[in-house]
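Excluded from the complex is one protein chain; the other protein chains are retained at their positions.
Each chain carries a letter (A and B) given by its place in the written order, and its residues are counted from 1.
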Amino acid sequence: MSLQHYLVISSILFTLGIFAVLTRRNAISILMGIELILNSCNLNFAAFSRFVTPPENIDGQIIAIFGIVLAAAEAAVFLAIILAIYREFGSIRPDEVDTLKG
Amino acid sequence: MVVSLISIILLAPLAAFVIFALLGLAKRSFPRQDLLSTLAMLVALGCSLYLIKEIVPKPDPHTVEWISLGNITLSMGFYLDSVTVIMLIVVTLVSSLVHIFSIGYMHGDPRYPRFFAYLSLFSFSMLFLVVSDNLLGIYIGWELVGLCSYLLIGFWFEKDSAANACKKAFLTTRVGDVGMFIGMMMLFTKFNTLSLYDGAQEGIFTQAAAQLTTGDMVWLSIAGILIFCGAIGKSAQMPLHTWLPDAMEGPTPVSALIHAATMVAAGVYLTARMFPILTATSSLVIAYVGGITAIVAATIAIVRFDIKRVLAYSTISQLGYMMLAIGAGSYVAGLFHLTTHAFFKALLFLGSGSVIHAFHAMHAHHDEDHTDEAAHEHDNHGLVHEHGSEIPPDQDMRNMGGLRKKMPITFITMLIATLSISGVPFIFSGFWSKDKILGGVLGRAMEWNSGHHYILFVIALCAAGITAFYMFRLIFMTFFGEPRNQEMHNMAHESPWTMTVPLIVLAALSFPAVNHLWFNKNNFKPPDQPHIQAPQHAYVSPDTKIAFSLFGLSEAEAAEEEGGKDTEQADKAHHAHEVAHNIAMVLSIIVAGLGILLSWLFYHRRRFSAESVATTFRPAYNLFWNKYYFDEFYDGVLVALTVWKSRLFAKFDLSIIDGIVNGVATITRKIFAAFIGFFDNRIVDGIVNRVAEVTWAAGGRIRRIQTGAIQTYLFVVLGGIVLIILIFRAL
Partner (left out) sequence: MEFTLKTFIFYGFALITIASAFAVVTVRNIVHAAFALMVTLFGVAGLYVFLQADFLAATQVIVYVGGILVLILFGVMMTSGRLEMRIHIERGQLLLGGGISLALLMLLLTVIANTPGWKNLTDDGTPLPPTTESIGNLILGEKFLLPFEVVSVLLLVALIGAALISRKEVRD
């Protein structure tokens, strides 16, 4: 179980998250994709903390914890925005929310 | 001392006007502007009298540099000699008396304060003209008095006739002023200065003297005549005299001050002042203009019925006399006549003002009656033209008569003035001055054996006789006989003391003896003539003596003054003049007596009927009555010519200039504008529109990129990232 294993796993998670964000036509699905991306990041932090820095140094894990906290905050605000959008447009499909269309 | 005195003389009347003007800006007026102006004039008079002591034989210029342009320097300053002082005294004295007279005469006028402010401004301008030591200063004063004349003639501007008269006066004198200005510029170009006589001996006089001896005189003659043109306009000489009779529309004190005593005399003063530059040719022109004016104006005066018009033509005639004297070389005699004339003519005008004032109350109430009366008069005469109806009833001598008892002071003072102007011998000043003019002209004729001057002498003699005739006609019609208009006669009354006192003072000044009080022989010296030796001016020398005698000194005393200066040539001239004066004196007494006698026979004894004479000499009468058709000539020829010329120019403007302009406009519009329009529409607008369309189309397409959908943006962002990384990998 080398660093590269973890990196490959996190890459796949990241790519899947991007794919979800790009293709899913539902705001909550997009949020799930974002969560995947964030998880891949946290996994990377933890892996680098484990393998690149000396094992006693666990700064990477703390950054990962902060990442989780940020993900929680982001999820809360995201869902609040989704609720507001839903009230405004009656839908949470991102392609229907196109007020900024030129 | 001299400078401060002159400054006071100038500033006192100016201050009176400025106070009025400043208060006027604040929409207020000094309650006793009349007293203020009068006081200012009395102060100026006192200073002028004091100045007599300050006269020095040599002219004493006090100058300051005024304008400096490159190497041209114009200076301003005072020039004090005996002529200046005499003019100062004449102006301040007459002006003071007229001020006092106006307090009574103008009482109750709605613009009473303004009248006095104008009088003050006029006095300042006239005094400035007199004391200036350079032509520019004289010109400034000259135009200022013209302005004041305009304002005062048009003082009752509600009357159309007054409004027209002031315009006529202003425009007519302007014609002469143009000539004067050109003359000034000629002198300036030649001598590079406008100072008459500056300390460095580079004034116009000094340089002109040099010119006169070297003999290059054609342009100097022209300059002299051109400057005299200014005097022709201002002093109402032929042919620019027509404004002065019309100027009688102004208030009578104005006529006395401006149009009899001072402003019109400014032309004489200027001509006398410029005497040193006059050549024989220009002198002759001046003499003829003066002589013709004297006789023509006198003949016109015979047939006038308006008391002020008679005096106006008399003034023109007398001014012509003065010009004649200057032209004949007796410029001292001319100035002397100016002085005496100023006093007695002002007196005559003020006296007529007193009469008019006496009638004035009637005028308002019985206007209609008078028109009837005038119409009646027309029938009787049968000769009176429609002009007669233009005369205001209170100025019409046909309404007067028998005022001798009603207005004794006015009568006596006016009689004295009439005796003086008519040349009644020995005790009246007018006799002496007129006689010296006649003597000067005859003396010149004898000395040079010149036919021209014999003719001029005859003209002057005739004019003297006619003057006596029409002046006594005025007196007889106004004061003697039975009242022609009983109603007006009953209303008439002697004027208040403010009006009679000036009359009495002026009457006193008509006697030479009184003039001795202010005239100090020891201080009066003839003006220094730098070029007195110039041959063509040799005759001046003996003539200066005349001035002394005319101011009451004996010939012997005058000769003493001259001392042994007489050269042989002057001796000969002196002899000729002595003989001439004796002849002239006898002849002038004869013609004056003849004139008075005829007048008495015609208008007092009614031995002859003026009407029948007029009928007999109908063409002459018509000529005189119509004032030699000068106004008609100007109207019919000059005005018509101007109008015709204007129409021609208008036609030229309309057809040719406008044609060219319109043609150019058409060409421009049709060709250039069409081309430029095409260029603008097709090319410039085309480019602009194409750019706009391209932008519009591009925008229309590009805006599709802005879908507003976040996922599209994300696609682009991520695709971009991939591309960038791939590109960098490839590199």
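Just so we're on the same page, a contact is a pair of C-beta atoms (placed from the backbone, for glycine too) under 8 Å apart; a residue touches a chain by one contact, two chains touch by 3 or more.
Everything quoted here is computed from the prediction, not taken from an experiment.
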- In the complete complex, which positions of chain A touch the hidden chain? 1-9, 11-20, 22-29, 31-33, 35-36, 39, 42-43, 46-47, 49-52, 55-56, 58-59, 61-62, 64-66, 68-77, 79-84, 86-87, 92-93
- Message: Under the stated touch rule, tell me which residues of chain B contact the chain that is not displayed.
- Response: 711, 715, 718-719, 721-722, 725-726
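Note that only the chains that are shown with their structure count from here on.
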- So how far apart, in whole Å, are chain A and chain B when each is placed at the average of its C-alpha atoms? 109
- Query: In the complex of these two chains, what residues of chain A are touching chain B?
  - Reply: 18, 21-23, 25, 94-95, 97-102
- Message: Please output the residues of chain B touching chain A within their complex, sorted ascending.
- Response: 702-711, 714-715, 718
